[in-house]
Every structure is written in C-alpha cells, then in structure tokens.
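Only one protein chain is missing from this complex, and each of the others stays in its spot.
We just call them A, B and C in the order they show up, numbering each chain from 1.
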Amino acid sequence: MVWGRVKAFFDNDFEESAAPSVHFENVGVRYGMGPEVLRDLTFSIEPNSFQFLTGPSGAGKTTLLRLILLSVKPTRGLISLFGEDVSRISKDDLTDLRRRMGVVFQDFRLLDHLTTYENVALPLRVQGKEEASYRNEVVELLRWVGLGDRMHMLPPVLSGGEKQRAAIARALIVRPDLLLADEPTGNVDPSLARRLLRLFIELNRLGTSVVIATHDFGLMDQLNVRRLVLGDGQLHIDE
Amino acid sequence: MVWGRVKAFFDNDFEESAAPSVHFENVGVRYGMGPEVLRDLTFSIEPNSFQFLTGPSGAGKTTLLRLILLSVKPTRGLISLFGEDVSRISKDDLTDLRRRMGVVFQDFRLLDHLTTYENVALPLRVQGKEEASYRNEVVELLRWVGLGDRMHMLPPVLSGGEKQRAAIARALIVRPDLLLADEPTGNVDPSLARRLLRLFIELNRLGTSVVIATHDFGLMDQLNVRRLVLGDGQLHIDE
Amino acid sequence: MNDPSRSGAPKPEDGQRPLPASLRRNAPLVPVDSAGGQALAAVIAILTFLAALCAGGAELVATSSSQWRSDIAREVTIQVRPNAKRSIDADVDRAVALARQTPGVEQAQPFSKTESERLLEPWLGTGLDFNDLPVPRLIVIKLQEGLKPDFTTLRQALKEQVPGASLDDHALWVSRLSTMANTIIGIGTVLVILVLVAAGLAVTFATRGAMAGNREVVDVLHFVGANDDFIAKEFQRRFFKLGLRGSAFGAGIALFLTTLLGFVTSSWRASPAGDQIEALFGSFSISWRGYLLVVLIALAVAVITGVVSRLTVRRFLNENG
Partner (left out) sequence: MNDPSRSGAPKPEDGQRPLPASLRRNAPLVPVDSAGGQALAAVIAILTFLAALCAGGAELVATSSSQWRSDIAREVTIQVRPNAKRSIDADVDRAVALARQTPGVEQAQPFSKTESERLLEPWLGTGLDFNDLPVPRLIVIKLQEGLKPDFTTLRQALKEQVPGASLDDHALWVSRLSTMANTIIGIGTVLVILVLVAAGLAVTFATRGAMAGNREVVDVLHFVGANDDFIAKEFQRRFFKLGLRGSAFGAGIALFLTTLLGFVTSSWRASPAGDQIEALFGSFSISWRGYLLVVLIALAVAVITGVVSRLTVRRFLNENG
C-alpha cells in the first residue's frame, strides 16, 4: 500500500518542524450576542499527537473544532496553526492551511449529487490532481471502510453509518497533517468503530496529529491518550 | 403534568384493542435492482411494548423503520399497522396512520427555517390545533430535554446533540401510539442518553409502543427488554 | 432529575423562567427565501412589466384608432363636380338641402371655393391659378353619433336632382384603418397572451424547482401528519404572495414609466418629431382604461401564479407519493 511507502518520508519530515500543529492562547468565543460558549482556552496540539476531545452535549466541542478550521472567528485570544498566527490570514493562505487539514463533520456534509467515490476523491480533484493518480488509492480506502460495493451510490441512499464512513474516508484521503473528527463513530456499531479507530491510529503513525471529538467512553477507553475535556466553557486536560 | 391526567384514559383504552401495533409477515424488501436488504421478516410489535432494534451498520434498521412508516414499500409480504392491512391504503388513511406514529429520524430532519419551538410544535400545528392549547406542553417538554433556552434558535445553529433532542421532542409531543426512534442517542453524552431513555420509558408507561434502533450497547444494557437483532437481512429476536 | 409525570411538575434544569409574551411567529411552513423565490418574483415582475407595456400599447392604438374611425365614419362627403351646363353653386345648395333632409344627419356644410382649392393644393401643387380649373366642391356631412343612417335614398335623390354629385362614405378608408388598427391590437393581444403564458411557464418551472428543493420539507410535513391538501395550500399561499409581489412591482414600474413618457412627450410635442410620434401613437397619456388594464394584468399574473403553482404542487404530490 502506498501509505507504507511514504511512511519514511513523513517520519523524516516531521522531525524538523517543532511548532505545534495548533496553539490556542486565552481564546474565547461567543455566537452573536449570546454568552461565551468557550472561554480562556489555552492549549497546544503537538505534531503527530493523538487526543480525544470530550464533554457533554452543547459543551462546545464542535465550536472548538470550527475555531481550528477557521470557520468561526474567536472573539478574543490568539490562534496559531502550524506555527502561523491566523488572525489576519489571506484567502490564499487559508486555502493552503485547509489543504493540510482533514475534517470529519458531525453531520457528514457529503455532496448529495456526487457518488461516494467522487465525494471521497473530492479533495484531490479540487487540488487539480489527475484522476489516474488517485483512483486506486480512493478505491482501496473505500474498501477498507467497508464501502467497496457502495462506491457508485449517492449519499442520500446510504445508511447513516455508511455516510459516516464516507465522510471519514474523504478526510483521510489527502493524508492531512492535522485530522479533526467530530463524533466519527456515532452512527456505527462498536466493532466497526474499533476498525475505524485503527485507521485513525495508523494515520497518526504516519505523522498526522489526530483530534477526535466523541461522547463514546467505550471508544475512549480503548486508547490511553490525552483527553481534552470541555465543561462549562472551560477546558480541562487529562494527560 | 397533562400526561399524568390522561394516563387512566390510555390504560383503559388499550385494554380492548388486541391487534398488534405492527405486524410483519414474510416481508422482503429490495432497493431498485439491488439484493434484498431484508428478507422473510415475520414479527409483531404488541401495543404498549418496548423493544430495541439493533444490528451492524447497513443491516437495515432504518429500512425496517421506514417500512413501518410506509415510506418504503415492501417488495413482498404483508404489513399491517394497528390491525389494518396497509397494502392498498388510501391517502387519507395514510395521514391518519401517520398521526398515530412518532418518529425520530437518524438525521433529525428538522425544518431549518422554523425555530426549535416551532419544529417541536409542528405536528400539532399540522393537525390544526390552536397554539394556546399546546404552548405550555411544548415548552415543558423542551425544558425537560434541556432545550429550554434554545427554544427560539433555528436548527442550523444547534449543536448535534441539541438537534437530536429537538427531534425527539417533536416525536413525543403528540403522545403517539407507536414511537419509532432511529439512533436517538448517537449524538448525546451517556448521562443525557439515560435521561432520554427515561423519557421513552415514561411514554411507554402511558401506553405507547416504543421501538428504538440503536448501536449503543451501553444504552441497551440499561433495560432488560426484547431486542430485535438484524443481521444478513434476517431478523433474530432476543426476548 | 425527576420523572415529570410522577413529580407532578417538571424541574427543568434552567429553572422556572416565565415564558416570553409570545412564542408565535407564524412563520410559513415552506421556506420563504429559498433558492427560486427571489428569482421567481423578479421574473414575474419583468414579465408583468412587458405584458403591461404590450397591453398599454394595444390599448393606445385601440383608443386612437376608434377615435379616428368614428371621426372618419361620422364624416360623409358629397362631391359636386362642376359641369359647364349647370351652376355649381346651385347644385351645391341643392345637395346640402337634400342631405339635411336625411334622418341621422346632424350637419351638412359646403366647403367654400377657397377651402376646396386648398384641399387640392398638395396634389396639384401650390401657386396654381385655380381660376383656370373647374374645381369640384365638397359638402361635409356630420352624422349624429352612434347612428348609421341609410344613404340609399339620399344617393338616389342626388342622382336624380344633382347629376354631378357623388356621395362618399369613406367605407374603404374606414375598413383600411380598421384592418391596420386591428392588426396592431391583435399583435399586442398575442404578445400579452404570450407573456402570460411565459409567466405561467416560469411559475411551473419555479414551483417544480421549489418542490424538488423542498422535498425534505414535504417529506417531514407528511411524516408529522400533514395531508396533501395542507401542503399544497402552504405552497400555493407562498407562491401567490410571490406572484402578487412580483406583478405589483412590474405593473408599478410600467405605470410609472408610462406616466413619465407622457410627461416627456408632452414637452416634445412642439417639435416636428413629436408631431410624427403623436400622429402615429397618439399622445402617451394613457386613459383610465389603460391603467385599469395594467392593474388587471397584474392581478391576472398573480392569479395565474397561484393557480398554476397549486396545480403543479398537486401533481408533484401525486407523482411523488
């Protein structure tokens, strides 16, 4: 598999870059005129690290991920991504940053008019790559997440878990430097969840920083890694 | 609370009706030209019963619920709802049947342009009820599921778990004879899940048949009830 | 956490805050500003505008032409040709007397010699010495309005008593002008119908688009117990409002533009170009009938929008279970 072959390259590459993938300093955010959903967040996500993000429903997990994705602006504080301050970033740089990140949305956000295959290949197509160069890889990944025979179906006819797996595959296909997954196993059975977790772990081994937002203690208990716990708008870190 | 007051009525009412809420006989279904997703399903859901529906991702849980909702037609076999054969049902009867059922969709299906309050009140509004007659009840239920201060927000700005709770409230508000919930706790934390389960149990006590499709063994283990397990298109029942 | 049904009163986690004064927003159940909405209103406005222009133009021609026509039809002339053997003045007097006897004739006025000569001027050139010419003389007869008297007796009498006289009731010209005007009115009407059909088409497409785009909403409404009637009504109400808004806007602009044009042309009227335009199109000030027509068209468009969208929605619902 291609991933095995590029492993060495990634390993070398990440040794040099010391800057954390994500760094928050005293970040606070509110929606509109509402109360602060998150306040005084100060933390880092190191390159090649693995962590869970948890907290009760409505605690702000998704909001935190959206801050990292730059789709929500903090009302105060400083955010830097890959060592770069993002407060006055240009549109082009934003695109570049986004190409280094993979996201699994809580509500999947697949494009309904594209097949599963096309959805998963979308990030590569958007980057202007030739189809021949990624075709095998996409198919391989789809088979690994159990969508080998769903490749040509449109998302609206997929089951909930199938959509979720397609969303995961789309985030993984670019082998991003930073993976943000929002409740990526909420719609699949425990054995499939384990299988998907293995995929995240493998990606992490290849050099990606992984952040998984989840409520699923069963899933978190399988892996002894750092936990970022949100509650009452504040962050508490379990190493 | 109003529910308490109508309890006696429901209790008496259901003693007489012996017909099962749902009855399947040799039902099979396929989508388009594909393989049979479900085959040879024969089972009943008794009035005032409580059961979980489980099985791996893609096993056909949602499909089974959609069969009961009459939004998918079986390719063979017989389905009857509340003692009535539904193969040649008229449009008016279909509306009547649907008003006796409450559904929580796996993907919520809230109307994005209505507030949470309006979404929850929708089934009552559609039935032509006056707002004054249901207003307190809706607010009460919203507070119970923890959306008391989200009442006037539109679904797109709700968190995943909040949407799910709004969807649950919309299904419960009409106190249906049959409640179908598809993965109703996939996006909430375990303690909230327990709280929601209590709501379902209470509804069941008031006379509703409840079917909860879920992957969550943590949830199922809390209640010793019948489990309908789907696998390889076939149904296996754990009493 | 208490079980609500047993504890009598719920204990929500956010305390017993009083309810806000009103929870009712009465939001439409069908999203109002969905994709097609604004576009549809704009398009309906445009089409109404065009329809109103066409109708206004046709009305203008109809009004002017009916004026011309009645003017011309009300004016019958008797031509008395000079005859060396008779006195032309006596002939003219005789013919006038005969005409005045005919029922339905309001007035019969002979042209004087100078007037007759001036009539011939454009055709025979100016500066001609008319004394050399035995110029025929005209008698202009004005008919009572609305009456179409029978001229056979008059014709007969003239033939007998004034051999050089001939009666011209302009039938040919009236028919020519009628054909012309009717053609223009016909074209205008066809254009209006075309535009209304276009509006209907646009609404059909937009409704189908909106239904397809709102399939989710329709599904949800079905699931929570709404019947087709209810859903169709919701959609229709929305489209009727859109249609009314669009057509009112379009008609408003058309009225505004017409009024403006009326002002502009009335200031042009002195210029020779203005004269030509006015001769062709009449003055641009539209009568109350024109305004009424524009308002009617706006209403028609709104009604068409409502009806077409209702039919489309019903068909869509029947097709899609």
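Just so we're on the same page, contacts are C-beta pairs under 8 Å (C-beta built on N, C-alpha and C of every residue); 3 or more make two chains touch, one makes a residue touch a chain.
Given the structure is predicted, the values throughout are model-derived calculations rather than measurements.
K.L.:
Can you list the shown chains that the omitted chain is in contact with?
P.N.:
A, C
K.L.:
Per the definition of touch given earlier, which of C:L60, C:V195, C:L255 or C:I297 contacts the omitted chain?
P.N.:
C:V195
K.L.:
Tell me which residue among C:L29, C:L50, C:A108 or C:I185 touches the hidden chain in the full complex.
P.N.:
Per the contact definition at the top, the residue touching the missing chain is C:L50.
K.L.:
In the full complex, which bits of chain A touch the chain not displayed? Write them out.
P.N.:
1, 3-4, 7, 69, 71, 91-92, 95, 98-99, 103, 109-115, 117-118, 122-123, 125-127, 131, 135-136, 138-140, 143-144, 146, 148-149, 151-152, 170, 174, 195, 198, 202, 206
K.L.:
Which positions on chain C touch the chain that was left off?
P.N.:
33-43, 46-47, 49-50, 53, 79, 81-84, 120, 123-128, 132-134, 136, 166, 168, 175-176, 179-180, 183, 191, 194-195, 198, 201-202, 205-206, 208-210, 212-213, 272-273, 276-277, 280
Here is the rule we use: only the chains that are shown with their structure count from here on.
K.L.:
Sort the other chains by how far their Cα centres are from that of chain C and give me the top one.
P.N.:
Max centre-to-centre separation from chain C belongs to A.
K.L.:
So which chain ends up in the middle if you average the CA atoms?
P.N.:
Centroid comparison flags B as closest.
K.L.:
Based only on mean CA positions, could you tell me how far chain B sits from chain C in angstrom?
P.N.:
The computed centroid separation for chain B versus chain C comes out at 59 Å.
K.L.:
Between chain A and chain B, tell me the centre distance in angstrom, where each centre is the average of that chain's C-alpha atoms.
P.N.:
32
K.L.:
Mind pulling the chain B residues that touch 2 or more other chains?
P.N.:
146
K.L.:
Give me the residues of chain C that touch two or more other chains.
P.N.:
Touching at least two other chains: none.
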